[in-house]
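Of the protein chains in this complex, one is absent; all others appear in place.
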């Protein structure tokens, strides 16, 4: 049974790893760290933690982590993650990094969007982009996973197969994405307090969201051609869920062709489900699951294909996909410990 | 003091007219109708109704309405609205129709999208599309107003001036719109009950929403050229508000030019506010008001202009704009009785 | 592996049974019924149903159910449940009834509160009230379980041990309870649509709620004395969760004594957790779990003990407790297939 650590376990992605791994039959959490809560038991901070309530938060020291675990999930901010990853890799610990630090292959792109010099550029070449359904084989062998962003996961899964098949044009893509509030993290910011978010809807980081280059990198790889996209993010007054509405110039008017291409591409990927043309997903139907649901419709009036994808931002968009990757890295069935049944309502 | 009637006063747009007119210094509600609640006092149905609590719901009989009021707001379903409008116009009553019946100038377009033969095609020529800031002069003289849809209001106000000025291309427009739940009306449907909507986000009526031809008609008029758009609607778990995110091919890279064009076009329209480039509106900031806030940003990477507009779907998107039109029809200042200050939070 | 049926599987408690049993290692769902959806696959109605998507809704015919299952969960309205239970018991099927039909031992009390003649009074004597932690031994042997109401579950678990120990007075009890909206069921009623519930809080059925006699019956049993209570219910704008705030006249001023009595009573009941005096539960901390969390505080100023309990109304308050009872009836460990880890946030 693999021993794993969660570095930075008090945020929403760390908590979600605890939740998922509590039901995982093949992994043991041996170490959780928290700078702020060092020395306290998990259950002192989170009274609802039952399975791991007696675990004590360790300080985020690489040596301590390496002593206890063979794989570490990093749930710390970018910058800090790269430093931690370097130390852990040097100590032989396999790493799944949920930050953005190893997602962009070019450190210059990283610096330009994140306004920070990369803290471990030498590790970039060994990092594998952990979009499981797309990079499954490399993930099995990887020692350092760059776990994808939540928005990129929702955006890339519907687009990559269609770009590969040449069914949509690589130019002019628009991704209009909407996220629940847990995507903004668990920190005390005025703009996140209940009364500022509830009964409101807004766009944010328009044309400057940091997930843009990550999406473009992977789309370009799929299309074998440099792609730029319009990517806009919005905040939805709900806890969990991302819905991405995507507009692409269709290269065929045969709606069924898009459906078949996606269905076929994900035939052996049990977490990705393609709905019949004209049906569209609800985020409530993936709540708490590792699923990605994809709907589509061809609009003959404009020649555009409209794709709509839904994920739970904390599961398939973060911690669930991280566990899916861990499963592959340990030779376990990909689905181990991951739910396909939502908490509805 | 004009005497006005609300035909169909128990839905959300009817209730919102009651709310607005309660604070209106220059209009008197002399008649409210409700098929279902005929004979009951308003306050028996809505205990919070103070100003008009003693009014009694009349049956929706044109004669009764004509006897009591010189202007009627129609808050009944399409089809029924056209029939009521014909009878009221014949009796000399001015009409502001909040349904879709008189919005589309071509009855064939109406029949194709609404699957219904038009009930009063002869009145179409005298109907004025009540997007106040665009058709202000015709509205003053009109006797029959086709009050715009909520989505079209949010979509058209940012686009029309830019199309008129040739600052954006008429091809390839995408409108990705999101609405609070009151837009779906006040009726007992399973898909609208709390647990089916709360903590969910979804797209609906993708590529087939009935507001599409209304948007295209008015854009085509502005551009002097036939325009088709992608228009997608989404349901946000909140009571009120529409946010429309709009993507247009820019004809210039000068971001300030878009801002100035909009600012100048709406210089004398106190309900439309253009935010500085890079700033974007929140629906919470227009809650309960007749405002339309517009933000914009030019994205040099893709050559697209991104526009974001926010309205309260029940106010500027329905009953507020209806009162704004009524004000003009009666020679009152446009702003009379209409709030610019939101209930926040 | 026990074969079980869900009679009335399209409401929230039926759906919740599907969700829980999907993760249950020792039960097989062999039959689901729905009058309205007869003949359709589950996944046609609920696209998110993965585990049981191919199951087809049967009509609610006792013969069909008896042919396929050895135990049936009844998720149909009161009245209908008693009739179904009689037919199924006659056919040798064990029954867990989630309706109110077998909760009240006296059919006259039933008729007085439910305004309906009891449909199977002869079965009342064999029915066991399924509040698991209180009636565990009888449940093991039972063939007909009256699964408790959601409010009674939250109300009784904190009170029964303290009444048995004589630590609180049997007179003057007040239970002020608050529930999420899923407790109102999955039906198209105007008062349940999103905009009527969201951003609202209200009391309902004040002094006449039908769970009152059920609470009083079990409290009287515990106290060996007839008890009447004030019981008030409120609707909270959230999907799941019940919080009951309870006021009792304390028979001692020793706060620790209440804590120890509860802790000791539930020492071997892993779903009931007693918080340290002065700590109080959140409904979010039990979301999706079968837990009941109980907090308490003695107020020396008034001599009252304040108890606060939290459950998920669809799990411990309905379908989870039903599965807990099923586990006992089949000789399985009580916890089988039931989560203690909430979906948080």
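Lettered A, B and C in written order, each chain numbered from 1.
Rule of thumb we're sticking to: a contact is a pair of C-beta atoms (placed from the backbone, for glycine too) under 8 Å apart; a residue touches a chain by one contact, two chains touch by 3 or more.
All of these numbers come straight from a predicted model, not from anything done at the bench.
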Identified contact with the non-displayed chain, of A:199, A:216 or A:312
A:199
Taking the entire complex into account, which one of B:1, B:22 or B:267 touches the absent chain?
B:22
Missing-partner contacts on chain C, residue numbers:
172, 174, 176, 178, 180, 195-196, 198-204, 206-207, 228-230, 232, 234, 236-241, 243, 245, 247, 278, 280-284, 287, 295, 297, 299, 301-302, 304, 306, 308, 310, 345
Listed in rising order, the chain B residues that touch the chain left out are 12, 15, 19, 22-23, 47-51, 182, 199, 239-240, 275, 279, 281-282, 284-289, 291, 293, 339-345
For review purposes, identify every residue of chain A that touches the missing chain, sorted by number.
12, 181-182, 186-190, 192-199, 237-239
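Here is the rule we use: only the chains that are shown with their structure count from here on.
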From the mean C-alpha coordinate of chain A to that of chain B, what's the distance rounded to whole Å?
39
Report, in whole Å, the distance between the mean C-alpha point of chain A and the mean C-alpha point of chain C.
37
Of all the residues in chain B, which ones touch at least 2 other chains?
195-196, 198-199, 237-239
